[in-house]
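The complex is shown incomplete by one protein chain, all other protein chains being positioned as in the whole.
Labels run A and B following the written order; every chain starts at residue 1.
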Amino acid sequence: MSLLAIDDIHVNYGAISAVRGVSLTVDQGEVVGLIGVNGAGKSTTMLSIVGVVKPQRGTIVYSGQSLIGQSPETILRLGIAPVMEGRRIFPSLTVEENLRLGAATKKDKQQVEQDIDRWTTFFPILRERFGKPAGNLSGGQQQMLAVARALMSRPTMLLMDEPSLGLSPKLVGDVFALIRELRDMGMTILLVEQNVRMTLDIVNRVYLLNTGRVEFAGTPDELRARGDVERAYLHGGGLAQKSASPA
Amino acid sequence: MTDLRSLASRISTPLILSGIVSLIAIIAWLRGDVVFERVVTVMFINVLLTVALQVFMGNSGLGSFGQYAFVLIGAYSSIWFSLTPEQKNLALPDMPEEWWLYSQHYPFQVAVVLGGVTALIVGAVIGIAFVRLRGASFTIATFAFLIVVHSIALQWREVTRGSRTVIGIPKETSLLIAAVWAILAILIGYAFKESTIGLKLRASREDEDAASSIGVNVRLMRWISWCLSVFMCGVGGALWAHFIQQFSPQQFYLSETFLIVAMLVIGGSASVSGAVVGAVSVAMVSEGMRQFENSWNLARQKGTSIGDILPFQLVGFTEIVIALAMILVLVLRPSGIMGGRELAWPLRRRGSPPAASSESVGMTGATDTAS
Partner (left out) sequence: MITDLAQYLVSALSLGGLYALMALGLVIVYGILRLINFAYGELVMVAGYGMLIIGRSPWPWIFVAILSILCAVIAALVMERVAFRPVRNSSPTTMLITSFAVSTLLQNLALLIISPRPKVPRLPAVFTKNLRFGGVRIDVLDLSGLIVSIVALLALTLFLRKTVIGLALRAAADDFTMTRLMGVRANMVIAAAFAISGLMAGIVALFWIGNTRSTTPTIGLEPVLIAFIASVVGGMSSLKGAVVGGYVLGFLTIGLQTWLPRDVNAYRDAVLFGIVILVLLVRPEGIVRPVWSREAR
């Protein structure tokens, strides 16, 4: 059985339907990519999982428990930690305080200290800026903090929404290297990305969303094998181009 | 055919609302009861003020706690213009005789309009700055303005007699005059709402940035509705001054502000009908409560057998009921009694309010679901 199973969810914002019947699964230990152009419904799917948006139809089941109608705080407590689009670190809190808040649900103080030590070793820049306001970090550093903060809750599954957005090419490389490392540590990850080329290099499976529907589901190799998709999405990043019509 | 129906329904709203006002006026006139007539006259002035508030709040989606500053300005400025120098000696003894204002003396109706114009001038100037603000900042700024005007009025003895009551103002505002101005306010308020400016303004309140991007000058339209609203408030103050005959700055402050805000919120701020229905129903309820309070307190004072079992004097009961009603409306039916609709015939009409206007004061709330 899958760790996370989304079945046929529909989300409307007023008259606009953002997601119309998306289904996907993520297995334990898997890295799954969710790709597509802007407005394809990736972020809405993500927000539905973490309980910020409530789907009008469909089911979301996480290790046997329905997530529909659950509050964001409950969903985190079940073991899903999000790294949201735009990083969403707490700018007026220090790096340390951001990390401590990441462990807000953890009672074991010693374990929290260990984790802080672990992730500041993993991200030396965070140790360097430990007592500084997080708002003063650069974009890439904030991304590191957002990831470390999510990991502080010791999640079973990490949701990452566009972690490479707005970063310099070098930093994008760093972020993907980080995801690779997390994957190798055995973390289950659902990765929402626009950077298709790099995403395909690190995921086990990939879903392609288009106008609120799943247009393709399969392995990266299967996706690469489809010429039309290749043309529409992969050339030069291919984000601004018109969505591909299914063959 | 549909155009004709729609036209009929468009005209029907102001007709129905004016009809309600006229009917109440006729009933009051037929009864010939002085107390009842007073109550109805005050109610009409409140209809005028609530519609004035609606013109701004209902169309712009911004909340204002400052409208009573303009009622105050209208009230005082109207007596500057209506009183003869001799009357001013009594009402405003501190006004120097050499002032230009001292010698001014116009017929009552002119003074009422001048009261509105004075409020308009002040409001237009301050409005240029205010329309830049959004959301709660705007409301706080208007509230701060009320306090500024209030405290200036308390000190500036030459034009207001300071904190003391101005007296000896002739009674000019009759039931008829109040009714005519209330109807005028309804017509103006409705015409503004249905005008291009009103329509664009209401569209813009959902998303100011989007409206600006399609070339709608939100601030200018907001300013126009603000100016119209403060002019009407000034007129309302002038009418009230010449009805109540004596007043002080204390009578243009928080509890008065609360009353018109309550009337608008309870009725529903998104429509002129909401303003009228709110003003009339709150006025009726509070009058009923006031009579109840009075007879309760009287029974207690007389020490009758009923009086002995009444545990305490009833004060503030009316306000409690209104405040409770208002909280209930905000919690259970944020769009008020009228729910953003206008009274119209035939009932189904084109251009019925968009779903989004169900929000009580018409602002899009935080999409955060903090349940």
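The rule we apply is simple: a residue touches a chain if its C-beta (ideal position, glycine included) is under 8 Å from a C-beta of that chain, and two chains touch if they have at least 3 such contacts.
These numbers come from a predicted model, not from an experiment.
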**Report entry** Contacting the left-out chain in the complete assembly, out of B:17, B:261 or B:338
**Finding:** B:261
Query - Of A:18, A:67, A:84 or A:145, the residue in touch with the unshown chain - result: A:84
Query raised in the report: Among the options A:5, A:101, A:165 or A:217, which residue touches the chain absent from this view?
Result: A:101
**Report entry** Given B:6, B:89 or B:139, the one touching the chain that is not displayed
**Finding:** B:139
**Report entry** Footprint left on chain A by the chain that the document does not show
**Finding:** 50, 52, 71-73, 76-77, 82, 84, 88, 90-93, 97-98, 100-102, 104-105, 133-138, 142, 149, 153
Requested in this report: Touching the hidden chain in the full complex, which residues of chain B are there? Just list them.
Outcome: 61-63, 65, 129, 132-133, 135-137, 139-141, 143-145, 147-148, 151-152, 154-155, 254-255, 258, 261-262, 265, 312, 314-317, 319-320, 322-324, 326-327, 330-331, 334, 359-361, 363-371
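One rule holds in what follows: only the chains that are shown with their structure count from here on.
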Query raised in the report: In whole angstrom, what separates the CA-based centres of chain A and chain B?
Result: 52
